[in-house]
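With one protein chain held back, the other chains of the complex are shown just where they sit.
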Amino acid sequence: MDRADSASADFKAGAPQAPLTLHIPPHHAGPGERPDYKDVPRFAAGAVARPDIAVPAQETHSLAYQLIRVLDDDGAATGEWNPTLDTATLQRGLRAMMLTRAYDERMFRQQRQGKISFYMKCTGEEAIGVGQALALAPDDMVFTTYRQQGLLIARGWPLLDMMCQCYSNSQDRMKGRQLPVLYSSKEASFFSISGNLGTQFPQAVGWAMASAYKGDRRIAAGWIGEGSTAEPDFHHALTFASVYRAPVILNVVNNQWAISSHQEIAGGEAATFAARAIGFGLACLRVDGNDLLAVYAATQWAAERARHNHGATLIELFTYRAAPHSTSDDPNRYRPEDEGKEWPLGDPIERLSRHLIRLGEWSGERQAQLESELADQVRETGRTAESYGTQENGPHFSAKTMFEDVFKETPWHLRRQRQELGV
Amino acid sequence: MDRADSASADFKAGAPQAPLTLHIPPHHAGPGERPDYKDVPRFAAGAVARPDIAVPAQETHSLAYQLIRVLDDDGAATGEWNPTLDTATLQRGLRAMMLTRAYDERMFRQQRQGKISFYMKCTGEEAIGVGQALALAPDDMVFTTYRQQGLLIARGWPLLDMMCQCYSNSQDRMKGRQLPVLYSSKEASFFSISGNLGTQFPQAVGWAMASAYKGDRRIAAGWIGEGSTAEPDFHHALTFASVYRAPVILNVVNNQWAISSHQEIAGGEAATFAARAIGFGLACLRVDGNDLLAVYAATQWAAERARHNHGATLIELFTYRAAPHSTSDDPNRYRPEDEGKEWPLGDPIERLSRHLIRLGEWSGERQAQLESELADQVRETGRTAESYGTQENGPHFSAKTMFEDVFKETPWHLRRQRQELGV
Amino acid sequence: MPAMTMVQALNSAMDVMLARDPNVVIFGEDVGFYGGVFRVTEGLQKKHGEQRVFDAPIAEGGMLAVAVGMGAYGLRPIVEIQFADYIYPATDQLVSEAARLRYRSGGEFWSPLTVRAPCGGGIFGGQTHSQSVEAVFTHVCGLKTVIPSNPYDAKGLLISAIEDDDPVVFFEPKRLYNGPFDGHPERPAVPWTQHPQSEVPEGYYNVPLGRAAVVREGTAATVLAYGTMVHVARAAAEESGIDAEIIDLRTLLPLDLDTIVASVKKTGRCVIAHEATRTCGFGAELAALVQEHCFYHLEAPIVRVTGWDTPYPHALEWEYFPGPKRVADGLRRVMET
Partner (left out) sequence: MPAMTMVQALNSAMDVMLARDPNVVIFGEDVGFYGGVFRVTEGLQKKHGEQRVFDAPIAEGGMLAVAVGMGAYGLRPIVEIQFADYIYPATDQLVSEAARLRYRSGGEFWSPLTVRAPCGGGIFGGQTHSQSVEAVFTHVCGLKTVIPSNPYDAKGLLISAIEDDDPVVFFEPKRLYNGPFDGHPERPAVPWTQHPQSEVPEGYYNVPLGRAAVVREGTAATVLAYGTMVHVARAAAEESGIDAEIIDLRTLLPLDLDTIVASVKKTGRCVIAHEATRTCGFGAELAALVQEHCFYHLEAPIVRVTGWDTPYPHALEWEYFPGPKRVADGLRRVMET
């Protein structure tokens, strides 16, 4: 049998006329172009059915191509997913979102003023961190990215502590070692944020496996950006969560952009990110990330499912990164300036506020009042934080702390290096 | 807002009575136990519909939970997937499978006799390498694992060359550098097999992207074991194939076992491996890997789809590793001895032979005759190969070759090391 | 005391720790029902249960990630990487996460995990079953790196590694699993039973990390070695007749520099032997430290006897392996002046 033979007749018959072509996803609407919202799923509030938390994962898979929404454009809450939260909880959510935004505003400006080296806002995505914090138990362990500061704030963690981390000042519990916004708080069950994308996602699965191994009742939750789902960590998280039925919630925050590349580049063109769960037999939900009630309801569903030993849920939180990627970024180089303003799913704070007003539990005046109140609070706290030092002009931790915590006990070679530095 | 607040009322309500438990997939039927075939899908030959090669990927997704079969138990070929191959092709396929098995038999024994260090058989999986070789063009680039030697054989690559690689003898084109069975043949469009699992899978996608970039007509195909789908490379292959619509066939050979761990440990408990494609919007097929006609038809479908720029297809080839994992393995430590014999999908050689007999194009006598003919051929070739040396009585390359091919031109430090060795 | 092979000693270390500490769990490819391709975890699942010793998907990076998460919870995971050659997919989780966690969190979180991996050649495993990758990890701050050379140390060091609150990469010279190996493949294999360090207590004990052992006292020259090369160095000393002092480093990081410096100051000569490729191998760091701390005592250039800067070739295994002859040549070279 010589090689020529092995070409099959059928192949020759089936041969196409045209040569192969390489598909490069075209860049999404760029500067000066009209915003393009064709990828934004259109689902009416209340349109999506809510399965029982104990259903086989397969029965959730059609949800990968729907969008769970509770709040309609008039601020009414409708449908099976309506968590019917009491007013106090709704107002706490609104407050936490507004506080998060006020905090972001100030810290972003601080960077512009040179007082900190770097900052990342979550503007437009506040309903995610906040809504999920409300739906989780305070001691459920969270493995977030740098864009869920709202979660830490909603858990009531002191802004002062967060600011001190950003200033790398004398009160920074991370001793000035980490880039601003890479918070850590064991007390708040908030895992140390990594600068390496994705790594936290399978770590959350490991923590959840440990909790299950111990017969604990605490679950874990991990977050990852849609762009970072291309990293191995995403695959590992889904694989291990599937194999060991880990009690974990795996959240993909699809805010459309990964710095300058749109979600198509992450593989969002041919399938949704929620759909990634299907191939692993995990439950999945796709949620309007700008609708705090929908975010709450989906998270609460997944948490209850996990707590009852029905395993992991992948939640795609569909939202929009209204802010620049970070203080190092200039979105006007790669997307239309008005893309955010016209975002079809609106602004999470406005939407919840409208809902509360509709319930007769809120008003424009109270909104304005709370806004200035929070601005004051943030300013005051900021002043206190700055009194402990800023990244720009210290005071910082002494150079000798640089050699600590590399290991539990500092070995001889690090002690020598410290002496070499003369500290 | 203090931390206590942030525990949601609903969470407390929804709290389960029972603590969390960790699910460890139980070991599949072990030694002494009855074989367990509950995972083996039962589909009649011809039962699965064949979509047009140009359909949207979504229309193939239901196939992830079916099994394409053409040959029924009586050796009749039925259904839309029947490739209706001519007798010559069928006989070539049978011959190549039998030659592959004869080759494996001898080389396995050679290891037992200490003439080579290591060997891996593909017994029971011959229809995969062989059937796919027949369906692909001879110059389509293949990135295989160590278990598709049938592909190289079906492409008519000389056994002598393969044997010399296993012996690491003077005629080994790899200069004795690689473990036996890690073949490479640029001439046969057969990529160098890696000892690191999974790495070839996204490399196949890269080769396919290059072919598309060049407006070529050659496609690529990659293979990976079901166990290795847990590696990052699998995720990368699916992601890049989806984003750039690479003209590639991604084959998952599900032979049930990864050394001693059953497919559940790789994530086969909650979903099929074909289903992994769904989350990336790739086409998928699930095939009876012991049915050469089904393997051929599925591969031919995927190849034509890729050549027409409709993108990648993930094919799960459902089969059984009838042999030990390798010469280092002892399956009787972890699975029932008769698991293979009773495999519900039968033996690929017997099934194709039965088909040819039914067509009146074959007979038990011819089968027996061909078998001894091939045994002779392998023995003869083996003798010739051994005349060039065996690993046992090697090495057959001068030590100086050890320093070559690390780089295109050998840099000074390697020349010095060669001198240090005195060669 | 029973005589144990290195495989048995390592198995015993994990058995002891599983019994002592409910937070110890073991997972990896084929480690559960099967007991590992080198049988190092044999019987542990049966004895301690599936919840504590279980198979993992083939995803080294996933295993490490999960181990980091488990460590943050409070467990002490032991992860087996089937061959050190396959640790690369886990690099990011090891380097960027396990090694950095304590530092970046200001001491709030850490990774008390142990990564076990068979390393080194000598079994005709070819380039993907023979590598010695220790230097990739000794360059990473926040990781400890251990390589035992005999059953007694193997058990004691593994217990220390498991109990350590920092991540430890524990490499096991696979050529020593079932018997010592002096680098003479042509000679019949010897079992561990004839080796004094195969006497291993059945219960708990430890060998502290960070301490080297002088395994042969000598005056002519110092040989720094670890793992398989400790045995090769002994053979080289005997065969060359050069009265070498041989130091088994046991822990590469933190390194026991004092023991090294004391010896080199005494002998004035130093040979460094490892199986890993030479350039930027751990021997480079040893040479840099020795010249720094013993400069005025050195009477000859430090010589490195190592694997060549090539992949580990299958058929030319013994031309690649730095055997007794090459170590003896190294000794002769340092004795020349």
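To keep things simple, chains are lettered A, B and C as they appear, and every chain counts its residues starting from 1.
Operating definition for what follows: a contact is a pair of C-beta atoms (placed from the backbone, for glycine too) under 8 Å apart; a residue touches a chain by one contact, two chains touch by 3 or more.
None of the values given here were measured: they were computed from a predicted structure.
For the chain that is not shown, the touched chains among those present are A, B, C, taking the whole complex. Note on the undisplayed chain: of the listed residues C:96, C:178, C:206 or C:219, the one touching it is C:96.
From the options A:194, A:242, A:272 or A:353, the residue with contact to the chain not on display is A:194.
Counting over the whole complex, subunit B has residues 141, 143, 172-175, 177-178, 182, 184-186, 191-192, 194, 196, 199, 201-211, 213-214, 220, 232-233, 235-237, 239-240, 243, 404-408, 411-413 touching the chain that is not drawn. Taking the whole complex into account, subunit A touches the unshown chain at residues 22, 24, 26-27, 30, 117-118, 168, 172, 175-179, 182, 194-198, 227-228, 230-232, 258-261, 265-267, 328, 333-334, 391, 394, 396-397, 399, 401-403, 406, 413-414, 417, 421, 423.
Touching the omitted chain from subunit C are residues 61, 85, 88-89, 91-92, 95-96, 100, 103-104, 127-128, 135-136, 138-142, 253, 276-277, 279-285, 287-288, 291-293, 295, 298, 300-304, 309-311.
Following the convention adopted for this analysis, only the chains that are shown with their structure count from here on.
The two chains most heavily joined by C-beta contacts are A-B. Subunit A and subunit B have Cα centroids separated by 39 Å.
Looking at subunit B, residues 22, 24, 230, 232, 265-267 sit in touch with two or more other chains. Of all residues in subunit C, those touching 2 or more other chains are 51, 56-57, 59, 61-62, 89, listed in ascending order.
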